[in-house]
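Excerpt of the complex: some chains, original placement.
Should a chain be cited, it is by its letter among A and B, assigned in written order, with residues numbered from 1 in that chain.
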Amino acid sequence: MQELLINSLSNLSSPMILFFILGFIATMLKSDLEIPEAIAKGLAIYFIMAIGFKGGAEIAKSGLTNVVITSAIIAILLGSIIPVISYFVLNKIGKIDAINSCAIAAHYGSISVVTFVTAISFLGSIEVPYSGFMVGMMAIMESPAIFISILMLRIVKRKENVESRLHYKELIKGSLFNASIVLLFGSMLIGYYSGSEGMEIVSPFFVTPFNGILTLFLLEMGMLAGKRIGEFKAVGIFLFFFGISMPVINGVIAAVLSFIIGLDIGDRLLFTVLSASASYIVAPAAIRLEMPQANPSYYITMSLAITFPFNIIFGIPVYYSLCNLIQ
Amino acid sequence: MKKLEIIIETIGLNSVIRILEKQNISGYSIIERVLGKGSSGLRQGGELSNVMKNVLVIIVDEPDKINLVVKEVKQLLKDFSGVMFISDVEVEN
C-alpha cells in the first residue's frame, strides 16, 4: 500500500505525466494552444521506431526462450476475451445497444502504443527491466479484438438480416498491415539484426532524449485528450465509469494470466498495461469502416479522453502494485 | 457540364475513387482535411486516426456521367457520413 503511494506520487511528479496534465488543462481552459498534427504523427512514428528497435536489440542480446510462445498465446487470448467480456458488461449491464457495445469492446480489446511507451518509461524510472519481446506482444494484441468484435456483431445481428458490409480486403489490410504493426515488427527486426552495434549508432537519438521527447509528445496527447472534454456529457455516466473500471478489470485478468505463465514483474506490468489500455488510432479507423452505425463520439472520447488519461496518470502505478501483490 | 461536390468522411475516400474509376470519370480533384458538422455530429479533427475529418471531392463532367456517379455515391452515403450537391458550370478549355 505504501509502495503504491510512493510509486503513484513518483509517477505524478514525473515531467512526462505533468506535461500531459498541463496539455489537458490548457485545452480545457480553451487556451489557443494549437497542436500541429504533423508533429504528433511524426513523434508517434519516432516512438514506435525507438521501442521496436530497442526491443529487437534486447532480444539479440538475451535471446528468446520458450516463454515467448506462451506469451504470444496469452497475448492472443487476452485480445480475444477482453472484447467479449467488455461486450457483455456494456450490453447486459449498461444496456448499451449491440452495435455500440461491439464497437467499444473492440477498442478496449486492442491497445494504445502511447500508454505502453509511458509504462516503459515508468519501468525505467524505477529501474525494473522488461523483455524485448514484449514490444512484439503489443503488436500481436492490436488486431484480434477488432476481428472478434466484428464477429460478435455478426452473431448478434444474424437474425436481423442486417445488410452485411464486411470490407474483407480493407479490413485485413488495415488490421494486419496497418502502420503500427508493420513499423513495430520491422523496427524489432532491424534492432535484432543490427544488434548492439546498431544500437550504438542510433542511441543518441532513440535512447538518450527518449524521456525528454516523451514530455513533448504527452503534452500534445494531453491536448488532444482535453479537446474532447466537451463530449463527456454525450458519453454519459455509465460509459464514463466503464472507461475507468473496465481497464482495471482487464488489467487484473492480464496480471493473473501473466503471473501464471511465469513472467517477471516488468513483463507482467506491460501485459497488464496493454490489456488495460484502449486503442484510439487503429481501432477507430477499422470500426468506423465496419460498424458505420456505431457512434464514433463514444469510442473515441472514451479511449482518448477517459481511459488514456486514467491509465497514464493513475493506472500504471496501480497496475504495478497489483502485479506485485499477485505473487 | 455539371459540377458534383462530395463531402465525405476521410475513410470513405477510397470507395468514392473506386466509383469514379468504375464510371471512367476523366478527372477529379480532392481537398483533404475538411472539417465540419452534419447529422452525425461534429467533425473537428484533433485526433490521430483521421476518423474525425472529411474530404471534399470535386468532379466536373457530363450530366449523364455525373448521374451515374451520384447514384452509386448515394448508396455509399448510407454507410459513410457525407453530403453531395450538384451545380451547373461552364468549362473553359
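Note that a contact is a pair of C-beta atoms (placed from the backbone, for glycine too) under 8 Å apart; a residue touches a chain by one contact, two chains touch by 3 or more.
All values derive from a computational prediction rather than experimental measurement.
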Can you write the complex as a formula in the shown labels? A x3, B x3
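Please note the rule applied: only the chains that are shown with their structure count from here on.
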Quick check: how many Å separate the C-alpha centres of subunit A and subunit B? 33
Provide the residue numbers of subunit A that touch subunit B in the complex, in ascending order. 35, 37, 40-41, 44, 165, 170, 224, 227-228, 280-282, 284-285, 288-289, 292, 295-297, 300, 304
Of all residues in subunit B, those that touch subunit A in their complex: 9, 11, 14, 40-41, 44-52, 79-80
